[in-house]
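Every protein chain except one is present and positioned as in the full complex.
After this line comes chain A, so read on.
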Amino acid sequence: MAEQTTVRPTVRRSPLALAADRLADVAAATGGAVSIAEVPFLAQLNLRLDPKGPAADAAGKELGVALPTAAGVAARAGELTIAWLGPDEWLVIGPAGGEGDLEARLRSALGTGHPAVVDVSAQRTVLELSGPRVRDLLAFGCALDLHPRSFSEGACAQTRLAQAQVVLIARESGAFWVLVRSSFASYLADWLIDASVEFTGPQA
């Protein structure tokens, strides 16, 4: 008699799944000054190609927006965000679960100009920070000038936040995306929760 086997559903847990409750508490504790939430499993593709070659134009057409060639710019095209990481390197961020399709589309569009499209979705997780004091919170651990005049919507930067390497992206309505490596995510979440204590209490 054949033994009965149970097929377990695929268990996928985001790097900050265990911190979700504590992150959600920050908004209440700070009276809405800062809200933090993980945006798990976003599709992330590392794109490397010659910015002056035909592949750059092809990538722009496929993504719906030209690859940003200026340093520190994140372009948007619908649900996609294309962040400048270096003179020949970009990070394409899309909706969760879309990495396979997006990678295939880019690969077929780019052809043979020695482009590299690598699925790095598992490399980093995304924290979304919003609220009126979010720039002050980030400034506790980041040396960049985060004032809206120098870091407004559409800006991105790779830098260090509390010594952890992150990609910062300024989003609409004063929100920020912080992309942090999965292995640093729980540390950074702890640090953010601790730093947000500054905005609790009557003076906040």
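In this section, a contact is a pair of C-beta atoms (placed from the backbone, for glycine too) under 8 Å apart; a residue touches a chain by one contact, two chains touch by 3 or more; residues count from 1.
In this text, contacts and distances are computed from a predicted model.
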Which of "Oligopeptide transport system permease protein", "ABC transporter domain-containing protein", "(2Fe-2S)-binding protein" or "Sarcosine oxidase subunit delta" matches, in UniProt, the chain that is not displayed: "Sarcosine oxidase subunit delta"
Contacting the left-out chain in the complete assembly, out of A:17, A:71 or A:104: A:71
Residue among A:106, A:157, A:170 or A:188 that touches the chain left out of view: A:157
Hidden partner chain, touching residue among A:16, A:59 or A:85: A:85
Contacts of chain A with the absent chain, listed as residue ranges: 71-72, 85-87, 89, 143-144, 157-160, 165
